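A single protein chain has been omitted; all remaining protein chains appear in their positions.
Chain IDs A, B and C follow the sequence of writing; residue 1 opens each chain.
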Amino acid sequence: MVKLLDNGYLNQIDVWGSDQRIIESARMSTAKGFLGWEPGPCPVCEGRGSTESMGHLFAPCLSCEGKGKIAGDAKLLKRLWDYGHSTPFEMAGLTIEVKAPIMVFREWHRHRVPFGYSEMSARYVPLPDENYVPTVDRLMVRGGTNKQAQSTGTALHDVDAIAWLAELADVYEHAQRVYKLGLGMGVPKELARLPVPVGRYSAMRATSNLRGWLGFCKLRAAETAQYEIRVYAHAVGDLIRELFPRTYEVAAASVGLAT
Amino acid sequence: MVKLLDNGYLNQIDVWGSDQRIIESARMSTAKGFLGWEPGPCPVCEGRGSTESMGHLFAPCLSCEGKGKIAGDAKLLKRLWDYGHSTPFEMAGLTIEVKAPIMVFREWHRHRVPFGYSEMSARYVPLPDENYVPTVDRLMVRGGTNKQAQSTGTALHDVDAIAWLAELADVYEHAQRVYKLGLGMGVPKELARLPVPVGRYSAMRATSNLRGWLGFCKLRAAETAQYEIRVYAHAVGDLIRELFPRTYEVAAASVGLAT
Amino acid sequence: MVKLLDNGYLNQIDVWGSDQRIIESARMSTAKGFLGWEPGPCPVCEGRGSTESMGHLFAPCLSCEGKGKIAGDAKLLKRLWDYGHSTPFEMAGLTIEVKAPIMVFREWHRHRVPFGYSEMSARYVPLPDENYVPTVDRLMVRGGTNKQAQSTGTALHDVDAIAWLAELADVYEHAQRVYKLGLGMGVPKELARLPVPVGRYSAMRATSNLRGWLGFCKLRAAETAQYEIRVYAHAVGDLIRELFPRTYEVAAASVGLAT
Partner (left out) sequence: MVKLLDNGYLNQIDVWGSDQRIIESARMSTAKGFLGWEPGPCPVCEGRGSTESMGHLFAPCLSCEGKGKIAGDAKLLKRLWDYGHSTPFEMAGLTIEVKAPIMVFREWHRHRVPFGYSEMSARYVPLPDENYVPTVDRLMVRGGTNKQAQSTGTALHDVDAIAWLAELADVYEHAQRVYKLGLGMGVPKELARLPVPVGRYSAMRATSNLRGWLGFCKLRAAETAQYEIRVYAHAVGDLIRELFPRTYEVAAASVGLAT
């Protein structure tokens, strides 16, 4: 489990496929399999360049096209990614559990295909009283080229930032008091939640294939994305690096992950 | 424009396809076209039961299979729906604009395929100060068989309901004051929104094909759905009734819409 | 590997998730986990019905709602399936490799979401000379209630069936001869394939989550589906039975698989 923001986390639940599976899948089109990551003699014809025919039409070895040697599948993986052959990256994937502010999930859920989500619901259970409180430093960061992250014009002073965080804490407390009051009075759970702020933490399981996760990272690890979701996108990226190191290597730069 | 809840609306933006297009699409598989909604003589062979061959293999009329008469495409539409032949219902669709509480959009956005959404974003623009305030009657409605709509146990008294709505109004006002304060101080818009409650209104455009919209209605017009989203699902249903009356007729009962 | 038809097969490549993961995912909404398949004392409060609060609002045990005992998650799994709560079934899945006639893949590929496919391509590699030859018995089976499987009117005699299979073999051989001739002459592979019949075998990897595979079975294991794809759908069903036995148990009857 990786702890994120002040109360959030990301937890690996299931993983399937592998870098090699991606190659195998891409090779379906040519009826070859995985040949090995590095360049060298063709493992199928053992460098001879020809094979017995096996019901195929030609004697030259199909795996190396008669050359007797292979360029190495690391090169193929890179080419698949660079040229946008994205189907093979659907053959591996990742299910995670995350806890994050509702505000973050609101952005996350815009990723529709090929994602699946199961989230905690205030219709079913009272949401725990955990809310996101940014640091003063976070508040002070101007968005740079990132227009969306900017304030509406005024420059924020740190004394104001500190004061505003106190005000935010008051709203959080007030909202929670009224939420709890409603629940205690018998207001239906699905309505008692109305005062809950978008800074409140929720939790979900999210599943997708690598094509989906890398697309998610591309949009959400980017510098133009909101800092809070970037934190999660980079944590997803770290998981991909650990589980699919060769895919990470060919894809990271183009989707805004650390190289 | 249809007004919904206290501050919401649903507005038709674009519509495409028609009941007839659904039949035409289903008929691609048999190389026939739309033949007319009602039973009668076959319009292709004019009731004779045979046609010249036109490059096809057989002289019997393909449209009526040599019978000279047709059962009427109203019957085919019903059969398509009843047997789950859903592809033809992807050939027509609807784009709408809706204003609804964030809480409602949170449920709406779980409908991923084949939907598209463009929503107002507090990262880009301060959200207007409009919040959903349920009526006392709405608060008092116990969910019946609908466990999710229920309170956590206590029976709600109307005097409590009234009191709680006053408390809710206080939170709304407090949250707005701190939201506005942050924006004025120079807190980035994307963070100043943290206190905004899930009862706050937002607005979006949503697009889908009829298969998608009818699936949406099936889940969200149901009695087990939360009242607030049911209001929107029934408004979508009303639009479908107006724009695709024959599809509405065959589908309404099975997706929980008025018949 | 399971052998299917005369030259086809189905091979399990990757599997992820489990029956338990489906429950865990469904339980995200109520912030509970997997509680055990069978009815019994609540494992969280150990039958006491109450827990310490842990930041939640209420002391009654949330997992059993204060009852001290649970109904068993087998019952929940059944309810999820019966009421169409399909998202949790997206949290488990299966990648397979199949070899089947092009005719079968043409139907298979209509399943678009949430499937991924990587197929052998005659643009890249000459297709092996393997073709589907139905048995005489298969030819003689009239479709019963299945209109699509029927002939165009005439009753087939077995002597004709035998004769037609010889004619079919001739076309297969002729097509292969001209395919091979073109390849040898220097006709581009992507055009040399033009005479290849839809009875020719191809191979692919196919991946989807359980929701997808069960939807596939529902349409393709049905009696109205073509026999050749039903064979594959039932083989997928058998894999699901082996890998996700409890899901199979609750879903099989409603998707047309053996119970």
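Definition applied: a residue touches a chain if its C-beta (ideal position, glycine included) is under 8 Å from a C-beta of that chain, and two chains touch if they have at least 3 such contacts.
Computed from a predicted structure; not experimentally measured.
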{"item": "Touching partners, among the displayed chains, of the absent chain", "value": "A, B, C"}
{"item": "Options B:8, B:93, B:134 or B:237, residue touching the unrepresented chain", "value": "B:93"}
{"item": "Candidates B:141, B:204 or B:222 - the one touching the absent chain", "value": "B:204"}
{"item": "Touching the absent chain when the full complex is considered, from A:75, A:110 or A:246", "value": "A:110"}
{"item": "Hidden partner chain, touching residue among C:132, C:216, C:232 or C:248", "value": "C:132"}
{"item": "Touching residues (missing chain, whole complex) on chain B", "value": "13-17, 21, 24-26, 28-31, 55-58, 62, 87-88, 90-93, 95, 97, 113-114, 116-121, 123-126, 128-130, 180, 183, 203-205, 207, 209, 211"}
{"item": "Contact footprint on chain A, counting only the chain that is left out", "value": "58, 84, 87, 110, 113-114, 152, 218-219"}
{"item": "Hidden partner chain, residues of chain C it touches", "value": "101-103, 106, 109-110, 112-113, 115, 117, 121, 123-124, 126, 131-132, 134, 138-139, 141-143, 148-157, 160-161, 163-164, 167-168, 170-172, 174-175, 178, 181-199, 226"}
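The rule is short, and it goes like this: only the chains that are shown with their structure count from here on.
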{"item": "Centre-of-Cα separation between chain C and chain B, whole angstrom", "value": "30"}
{"item": "Sequence positions of chain A contacting 2 or more other chains", "value": "113, 117, 121, 123-124, 126, 183"}
